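All protein chains but one are shown at their positions in the complex.
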Amino acid sequence: MAKAHSPIKLHVPEPAFRPGDTPDFSSLDIPAAGSVRRPPVHVSPEEIRDLAYSIIRVMDDAGAAVGPWDESLDSATAIRGLRYMMKTRVYDQRMVMAQRQGKTSFYMQCTGEEAVAVAQQMALEPGDMHFPTYRQQGLLIAAEHPLEEMACQIFSNPGDALQGRQLPVMYSFRESGFFSISGNLGTQYVQAVGWAMASAIKGDSKIAAGWIGEGATAENDFHSALLYASVYNPPVILNVVNNQWAISTFQGLAAGDSATFASRAHGYGLASLRVDGNDFLAVHAVSRWASARARSGFGPTLIEWVTYRVAAHSTSDDPSQYRPQGEASAWPLGDPVERLKQHLIGRGAWSEELHARAQEEIETEVRQAVRRAEALGTLNSGSKPSIKEMFEDVYKEMPPHLRKQRQQLGV
Amino acid sequence: MAKAHSPIKLHVPEPAFRPGDTPDFSSLDIPAAGSVRRPPVHVSPEEIRDLAYSIIRVMDDAGAAVGPWDESLDSATAIRGLRYMMKTRVYDQRMVMAQRQGKTSFYMQCTGEEAVAVAQQMALEPGDMHFPTYRQQGLLIAAEHPLEEMACQIFSNPGDALQGRQLPVMYSFRESGFFSISGNLGTQYVQAVGWAMASAIKGDSKIAAGWIGEGATAENDFHSALLYASVYNPPVILNVVNNQWAISTFQGLAAGDSATFASRAHGYGLASLRVDGNDFLAVHAVSRWASARARSGFGPTLIEWVTYRVAAHSTSDDPSQYRPQGEASAWPLGDPVERLKQHLIGRGAWSEELHARAQEEIETEVRQAVRRAEALGTLNSGSKPSIKEMFEDVYKEMPPHLRKQRQQLGV
Amino acid sequence: MNMIEAIRDAMDIMLAQDDNVVVFGEDVGYFGGVFRCTAGLQAKHGKHRVFDTPINESGIVGVAIGMGAYGLRPCVEIQFADYVYPAYDQIASEAARLRHRSNGQFYAPLVIRMPTGGGIFGGQTHSQSPEALFTHVSGLKTVVPSNPYDAKGLLISSIEDDDPVIFLEPKRLYNGPFDGHHERPSIPWSKHPLGEVPEHHYHVPLGEAAVRRQGSAVTILAYGTMVYVAEAAAAETGIDAEIIDLRTLLPLDMATIETSVKKTGRCMVVHEATLTSGFGAELCALVQESCFYHLEAPIERVTGWDTPYPHALEWEYFPGPARVGSALKRMMEA
Partner (left out) sequence: MNMIEAIRDAMDIMLAQDDNVVVFGEDVGYFGGVFRCTAGLQAKHGKHRVFDTPINESGIVGVAIGMGAYGLRPCVEIQFADYVYPAYDQIASEAARLRHRSNGQFYAPLVIRMPTGGGIFGGQTHSQSPEALFTHVSGLKTVVPSNPYDAKGLLISSIEDDDPVIFLEPKRLYNGPFDGHHERPSIPWSKHPLGEVPEHHYHVPLGEAAVRRQGSAVTILAYGTMVYVAEAAAAETGIDAEIIDLRTLLPLDMATIETSVKKTGRCMVVHEATLTSGFGAELCALVQESCFYHLEAPIERVTGWDTPYPHALEWEYFPGPARVGSALKRMMEA
């Protein structure tokens, strides 16, 4: 009765290029800048399903801003954005150096992805709350959060607002609209939705922004987040940073080869856009669009930011083990700093000299801030946070058993 | 600097009708039978996205089979299907009665949804494995699993293949391709994907079928299942039984008002179909299609079966508390038994007399099987499974601490 | 009031008193919960304060954490404790550590209510008592009321508490003080003094145990349903046990425990959860540590077996008065 069938084979996705290969992204479908339409913020999700399979871009290859998503951002603001991105990069470089010098245990850069966090921060309002991953330091820098405080967290020194409790880069700065980062991937995404639900329950007008990497969209909390966002329609922006890699794992293992990450919103009836994440002007405009949509009560937007993780995953990682040399430079969406710089030069608002001078100023600023932080101590030298602090804040008030343990430790 | 905004409001979905209302489903978009196209089994998921927003139907209002999904199922097979559905319904009625009589603690009916499980079982092959929820007793009945064994499980008597360990209806019958039901919603969905992956790893040709209710698609395992199904392309059918209700909660709270459950597959690049679950011929044809697709190595299909939960959620539930009287009879897709019966009569292969006679035979068969089971004991009378058995199968071999506990209990 | 009404009353009062309190969970809104603990609350306080959720426990806790960070005080229901595991990561990795990891910038003032324990023929997925999985997680408080009076007062304290509280409701106690004699007619709360519940707002503070029976022969540490099982066993054996109802497992009222065990010289722990690594283990460890020189016999544990909770044989699994009684007698002979 049972028929004969040919054997089935398991499909195991592989990236197109591995060490030794020459990377070539020509098969990546990149629409021309300015070619993707701009719907009104109250558009219904069904009407824009196509936008999850495209890429919204503003700056063309020559650096000119074109098309319906060009908001003619004033030069002063754009220059501010450029400087924030430059500062983010310099800060990252400085901190990787500090890690190599043994001043901290660990660091994570966002090189090549600076536009995403910086431009979105600039598009939101004070009082809004970001629920970031470990690769959105650009949010803090664009919020002009004091660099020295950030560096103190990296050094786990007595100036660290988190008392040395957290792994470096796992910042928390409530006053800068920056929620406490969890080392557990994805968990904060649904919390962002909950924060936005609270804003709506209270009839507030603040919005939340959730952040997740394309690799971590595989986590179950991604589904919870989209589901609750769909059901309760709260004011939240759901950012997916698709930087192509999750440690050694390429985006295909998060099912990125089967469908875009943006399209994951469709099954929940959520609005979603796919955007050139290395195009500062596109990130700014789309973030403003999503923020206006949320703030006007039209609900969540999921945004896939297409970008590339240029640096190693972290200071513990060596990408030459799993991806080809030169993949970053072959990446067709270019570098966000370079692209905004060229745009501003094209506009006549910026120049190589101004850029070089800005770079120097920023390096000095970062160096000085980091020095001030170092003066308070680094992980392996100088003072440490007080040992007593280990037992604080486990609960609001220390219960007897913890007090006893603290006494056992003699502090 | 902060602008004034109007307050945002939380959206809390509500069903269209509550107790006291007159249900009216005329706004439900139901395409005519035969109007939805039939793609080849190797079709790419992108090409059939529209089919997740439609409803595949074969039997028209007059009971005639029409359109591309009509496979001209032979009368003998169709009559077998009809009898299985009737038997499922009779068995359910009998067991609800047994529960009322105190012979068991709990029961769950599938009234109105019989076609889904029965027709899919008939479309699959021996050796395939179902990962069911608690509402797919039709799978066992269509597999001709001995009714008496099913009833023994309900009575938790010494004939119970599960030794009285499990809640009634949480069957497990490996030899009938029926995986052990878990009381935890959703968990088995991703296990079905794993079973199918194993089949592909071994170069086998067997397929797995996962089952989930529309309410439980909200669980995170639903996402894991779709994700792993997308990444590894294993031979699995992912059934979503949308019977409109999840205890007191309507399908809108699983985001069913924002998008169809079938469309949830799109974000993972999975093929998906939406089908009239009360149309036996449609269920059979679509199950055959998905099974052929999987078995030929083209990968998973998600299928939303649109149906209605006619009975209470379980014997512990009283639906008059949360949904209007008469919602079941207002349900526009009718009753699966009645519809197949009319179709067969229309075909000239069946008659009211044959139906009445079949009904009688089935009632006798069920009554006798249940009596034989009762003779072995019921929950509150007669023998129970051996107490020793409680300690068996926690591990393959009983470790010392469990042996000690068993001795303490004196068994 | 029965325990369901007492629990509902606590939420009702807190919803009225503090508009940051919100209540949600599966079937919690319109219908009022499968055990009816929230019946009527949506109609009274509106669907923005009391609402249904998708069937996604992880999301229930996840959104509650975000709401807590915003400033709300969510009191959420997990339909059965057996279904809390999908939310375990959000509870243990997130709610529990948020205050510490952010140095107090953010915290999660949640209450996570859930029915626990067996005795209703619920089988392995409607009977579990997972308290030890929470007491091992620093940053959580764990509460188990045993009667309507405490349930209301403890729930009010929990909702007002700024730390995440796991609130375990022994479902077999919802309607009466069940002592394990399942073959006898059940007693309603109206016949028990602790079924008398004031209408107004009051606290039973977290971290304080209650001595339910004074005694000199042996100390029994119990909570939830087991308090009544212990009472029955003491009555039936005639052993003069001192019975302590822990009420809060963490923070634990060690002072009351220590005083009692030093007085009686013997200690027994009774719980319904499986034995190995159950909360009884922690109690044994603490008691032998603090009362070592007063103990005249080993501390005994009478608990559920290390097996899944069976359906048909639930009374063979449940640590009822017979098992507790014979352990008591054995202990008095030691």
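Order as written gives the chain letters A, B and C; numbering starts at 1 within each chain.
The rule we apply is simple: contacts are C-beta pairs under 8 Å (C-beta built on N, C-alpha and C of every residue); 3 or more make two chains touch, one makes a residue touch a chain.
Since the model is a prediction, treat every value here as computed from it, not as a measurement.
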Tell me the shown chains the invisible chain touches, ordered by label.
A, B, C
From the list B:221, B:304, B:335 or B:374, pick the residue that touches the absent chain.
B:221
For the full complex, which residue in C:148, C:164, C:207 or C:308 touches the chain that was left out?
C:308
The one residue from B:190, B:333 or B:369 touching the chain left out of view is B:190
Answer key for A:218, A:302 or A:328 versus the chain not shown reads A:218
Chain A residues touching the chain left out here are 9-10, 12, 14, 18, 105-106, 156, 160, 163-168, 170, 182-186, 215-216, 218-221, 246-249, 253-255, 316, 321-322, 379, 384-385, 387, 389-391, 394, 401-402, 405, 409
Absent-chain interface residues of chain B come out as 129, 131, 161-163, 165-166, 170, 172-174, 179-180, 182, 184, 187-188, 190-199, 201-202, 208, 220-221, 223-225, 227-228, 231, 392-396, 399-401
List the residues of chain C that touch the chain left out of this view.
82, 85-86, 88-89, 92-93, 97, 100-101, 124-125, 132-133, 135-136, 138-139, 250, 273-274, 276-282, 284-285, 288-290, 292, 295, 297-301, 306-308
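Here is the rule we go by: only the chains that are shown with their structure count from here on.
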Would you kindly tell me how far, in whole Å, the mean C-alpha position of chain C lies from that of chain A?
41
Two or more other chains are touched by the chain C residues 48, 53-54, 56, 58-59, 86
Each of the following residues of chain A touches two or more other chains, namely 197, 199, 201, 220-221, 223-224, 227, 231
